[in-house]
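Quick one: the structure is below, and I'll ask about it shortly.
One protein chain is absent from this view; the other protein chains keep their places.
A, B and C are the chain letters, set down in written order, and residue numbers restart from 1 in every chain.
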Amino acid sequence: MKSFQKQTACASIGLKLSNVEAGEALFTLPFNSNFTQQHGFMHAGIITTALDTACGYAAFSLMPEDAAVLSIEFKTNLLRPAIGERFLILGKVIKPGRNINFCEATATAIDAHGAETKVATMSASIMAVYDRAISD
Amino acid sequence: MKSFQKQTACASIGLKLSNVEAGEALFTLPFNSNFTQQHGFMHAGIITTALDTACGYAAFSLMPEDAAVLSIEFKTNLLRPAIGERFLILGKVIKPGRNINFCEATATAIDAHGAETKVATMSASIMAVYDRAISD
Amino acid sequence: MKSFQKQTACASIGLKLSNVEAGEALFTLPFNSNFTQQHGFMHAGIITTALDTACGYAAFSLMPEDAAVLSIEFKTNLLRPAIGERFLILGKVIKPGRNINFCEATATAIDAHGAETKVATMSASIMAVYDRAISD
Partner (left out) sequence: MKSFQKQTACASIGLKLSNVEAGEALFTLPFNSNFTQQHGFMHAGIITTALDTACGYAAFSLMPEDAAVLSIEFKTNLLRPAIGERFLILGKVIKPGRNINFCEATATAIDAHGAETKVATMSASIMAVYDRAISD
């Protein structure tokens, strides 16, 4: 997907697109010791980068080709420390709209034994932008 | 500050602590083309990484030495595209507490001429953790 | 439930407890023309009153008897206009904790034909308070 390649932030943190369906996007984020906070967990802002990206792709999957997506706002809930070998980041549109898409996303840690733990959730409002400058 | 050095995420995105006072922390984040989204703006999640860090430091500045800070949740409002030469990230405690600190932060873009534009705001709940495992 | 009777706000808006299980609480809110906004929909703040109450009860269902619950913060997403004969308000604990309970709630409108439409969602942080003044 062309637009994903321009997202240098995603490449820099190692976020990889695994699957996109209508209204849903799944990404994988490996644990990366370059992006931790003071206790050695993945930084909440980096998990948020992944969650926001998953919401944006889920919303984009329902839009016409010429639309662009812009995050208006998101809230991240940090349920547990973000420790694990990798994280599954799943974004879903819970209410599509011509202008506003309400999305939710979850970050699930996978440990060395394959055990899964939900570590964070997001709710986000993603706007579709048509035929005008992004910066409006 | 020792704990800041362990925050590899902050070093990786180039976030620098400028000033800490009681209940307030100021950081500077240079524009970095390795951390953009699809339109070439700084990724909302990277701005969030800086805002969350500023909230955490503002809260930590009011706590005893042996306390640790954990973000419970935050909401980021993305007012305008994050374009600029650098960003000033200011975190403030708006209501301190023994357990929960309510914090707010703003990200202000500075362009090549020094003009300032507020690009994002955050409200965050930061918990103080004493004498027990962080992962509880 | 004794504490529910003291919640005069709930009685005033007509909110009724339907069911409580471990980590989950279901309420019913009838449409009430005394609590609308300017277009004749139920006011988002009244829907929020119901959602917050459902989150609080869900959290309280997992706590010891002597604990009290306090909402720290919540975010409400207004998916669609709150129109209908009545609303089902379902609160769930998604991550219990000794101090902080992360909860989610949904408001589902039921029309005259029994058709269901999700109109709002909430994510909330609910704190357990033990052995100390609530107002601390």
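Methods note: contacts are C-beta pairs under 8 Å (C-beta built on N, C-alpha and C of every residue); 3 or more make two chains touch, one makes a residue touch a chain.
Just so you know, these numbers come straight off a predicted model, no measurement behind them.
K.L.:
Of the residues C:Ala58, C:Ile72 or C:Ala128, which one touches the chain left out of the display?
P.N.:
Going through C:Ala58, C:Ile72 or C:Ala128 one by one, C:Ile72 is the residue touching the chain not shown.
K.L.:
In the whole complex, what residues of chain A lie against the chain that is missing from view?
P.N.:
Those residues of chain A that touch the unshown chain are 72-73, 75, 97-100, 123, 125, 127, 136.
K.L.:
For chain C, enumerate the residues touching the unshown chain of the complex.
P.N.:
3-4, 6-10, 12, 33-40, 42-46, 48-53, 56, 68, 70-78, 80-81, 83, 134-135
K.L.:
Write the list of chain B residues that the hidden chain touches.
P.N.:
Counting only chain B, the missing chain is touched by 75, 77, 79-80, 94-95, 102, 104, 118, 121, 123, 125.
Definition applied: only the chains that are shown with their structure count from here on.
K.L.:
Same or different for chain A and chain B, when you check if over half of the residue numbers at their contact belong to both copies?
P.N.:
same
K.L.:
Suppose each chain is reduced to the average of its Cα coordinates; what separation in Å results between chain A and chain B?
P.N.:
Whole-Å distance between the two chain centres: 19.
K.L.:
I need the residues of chain A touching at least two other chains; which ones are they?
P.N.:
As it turns out, chain A has residues touching two or more other chains at 75, 77, 80.
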